[in-house]
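A single protein chain has been omitted; all remaining protein chains appear in their positions.
For chain A:
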Amino acid sequence: MNDSIFEKLRILSDAAKYDVSCVSSGVERKNNSVDGIGNASAAGICHAWSADGRCISLLKILLTNDCIYDCNYCLNRVTNPIKRASFTPEEVAELTIQFYRRNYIEGLFLSSAIEKSPDNTMENILRVLELLRYKYNFWGYVHVKVIPGANNMLIQKTGMLADRMSVNIELPTKDSLRLLAPQKRIENIVRPMSLINNEITRTIEDKKHFGNTPRFVPGGQSTQMIIGATPDSDKTILSASQGLYDSYRMKRVFFSAYIPVISSPNLPAVSTMPPLLREHRLYQADWLMRFYYFHSNELFTEIEHNLDLEFDPKMMYALRNIDKFPIEINSASYEELLRIPGLGVTSAQRIVRERKNAELSYDSLKKMKTVLKRAKYFITVKGKYYGNINMEPNLIREELRLREAQKQLSIFELT
């Protein structure tokens, strides 16, 4: 390895770092091949945390940043005068193995700009996978981007070797896409998504009949949307996600707060701060949809189409639907428990398990480390309400604000 590798890695990881997905979860696989290296763990493993606090699980790089497209929001667009670099498939495979042997990473996340043509780029991505799986016998996690416009056969072959594939939808509506990425066509995004979904279904069906059928992308597919580059509301964004979860069985929809890097009449000014809190609220809402049995419609009202920035979406739901509360901890179903603000999946499971033996007390909730400072306004324990104030949305709101202000004050006094 020579100096140029350092330069290539610098350019091509810099160009990939805004992609949010770094998860390595969803696949459990032992190292069963002769002379093979690597396995995959269903829960996923984080290997490092960079200075922005984000987890690094996969080596996340572009194969090339040399692009024929001219998407408005993208640093790699052809009209942007930046340094260009391309890895060879051999270099990517070698780097992945060397990092993997040292336990720096859980695998590879390979994306790419579109050099020459979509097919040519997809072929190079497939080549990396073939080298990793067959030459190096590597069975760690690999996530690859599908290049929109690449032919079905290439996508199909790649999916038989990858653990996860993703096609970035980029924006939640056709209009926004037309405005910012005029050369990307929605058909070219949707077509590979349905292809992947169909292949997953087919191999799952086949597996029922023939034991040894290899699974098509066993970790499923994911996608990503940019937040804050266009005026789309949170409701538009989350209904688009709901549609993706329902129709394409997405494993994840990722959100990426838009960081203005380019001046353009169609984009927010470069001085705009990235909408990080909004991104956080969208993730909370996304979590509610995936693990808490919420439908995206339940998170908005007729007039309010954006998530509240002061209170989290579950708290807002509870305040708007106060007639559904309080919920009795000792008799509520698991799904009902999950609707209580401050109560997560772990707490709900512990409650369900422990009350098999005996009725729970308020004290035992404390010991479970349930976040009672939010939950107490919405529950009863053995029939008793612990909120100390009347269960009215405005009073609860004021109380929560007061607690928050006191917390701020005590932090201020300490420093």
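Assume contacts are C-beta pairs under 8 Å (C-beta built on N, C-alpha and C of every residue); 3 or more make two chains touch, one makes a residue touch a chain; residues count from 1.
The rule is simple: contacts and distances are computed from a predicted model.
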Candidate names "Imidazole glycerol phosphate synthase subunit HisF", "Multisubunit sodium/proton antiporter MrpC subunit", "Tripartite tricarboxylate transporter TctB family protein" or "TIGR03915 family putative DNA repair protein"; UniProt protein name, chain not shown: "TIGR03915 family putative DNA repair protein"
Residue in contact with the excluded chain [from A:Leu59, A:Leu108, A:Leu267 or A:Leu400]: A:Leu59
Full-complex contact with the absent chain, from A:Asn39, A:Gln156, A:Gln284 or A:Asn330: A:Asn39
Absent chain, residues of chain A that touch it: 1, 5-6, 9-10, 13-14, 17-18, 30-31, 35-39, 41, 45-57, 59-60, 95, 98-99, 101-104, 106, 140, 259, 273-274, 276, 350, 353-354, 356-358, 364, 367-368
